[in-house]
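Submitted below is the structure of interest, expressed as structure tokens.
One protein chain omitted, others in place.
So, chain A:
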């Protein structure tokens, strides 16, 4: 990771003081990355742009609720974008529109998430805890978190019964909670 001094928390606090220049700095800094996070979930460039638009309005509106004691500003922003992206895909009732061929085509794009985590020092804890999970359970967590797949979609993708996926999610979360705490 390149060391830099960009202070996401301070920019969010400035947004809470209605400093639109701070929002612009966050945009300049993170929009390309956030667009990629959103695209991975919504799978359409125009929808991803809508997600970022809505997410930045959310950031502006909700910056006052951000508390640096609760965590890093960048993670908070990523969450805002993910929730917006998830709302878009759920509203579009992707369950009905689920296209196994499309998902199959997309399944191997991008670097391996676990390998990327290993390369990032700040992500070391998550890497180690995910690595301790059985491979298929780790995959379930990442398909949900990064690709925004529902449990039904994950079941279809992995050819595993829905009930099994739900049990895996539950056990994985409990294991991760213990490991990450």
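Keep in mind that, in the parts below, a residue touches a chain if its C-beta (ideal position, glycine included) is under 8 Å from a C-beta of that chain, and two chains touch if they have at least 3 such contacts; residues count from 1.
Just so it is clear, contacts and distances are computed from a predicted model.
Enquirer: Suppose you had to identify the omitted chain by its UniProt name; would it be "Anti-sigma K factor RskA C-terminal domain-containing protein", "Molybdate ABC transporter, ATPase subunit", "Autoinducer 2 import system permease protein LsrD" or "Xanthine dehydrogenase family protein molybdopterin-binding subunit"?
Expert: From the listed options "Anti-sigma K factor RskA C-terminal domain-containing protein", "Molybdate ABC transporter, ATPase subunit", "Autoinducer 2 import system permease protein LsrD" or "Xanthine dehydrogenase family protein molybdopterin-binding subunit", the omitted chain resolves to "Anti-sigma K factor RskA C-terminal domain-containing protein".
Enquirer: Of A:12, A:63, A:117 or A:133, which residue touches the hidden chain?
Expert: Of the listed residues, the one touching the omitted chain is A:117.
Enquirer: Out of A:10, A:47, A:86 or A:156, which residue would touch the omitted chain in the full complex?
Expert: A:86
Enquirer: Could you please point out the chain A residues that touch the chain left off the display?
Expert: 18-21, 23-25, 27, 31-33, 35-37, 39-40, 49, 52-53, 56-57, 60, 70-72, 74-76, 78-79, 82-83, 86, 90, 110-113, 115-117, 119-120, 122-123, 125-127, 130, 141-142, 144-146, 148, 150-151, 169-170, 173-174, 176-177, 180-181
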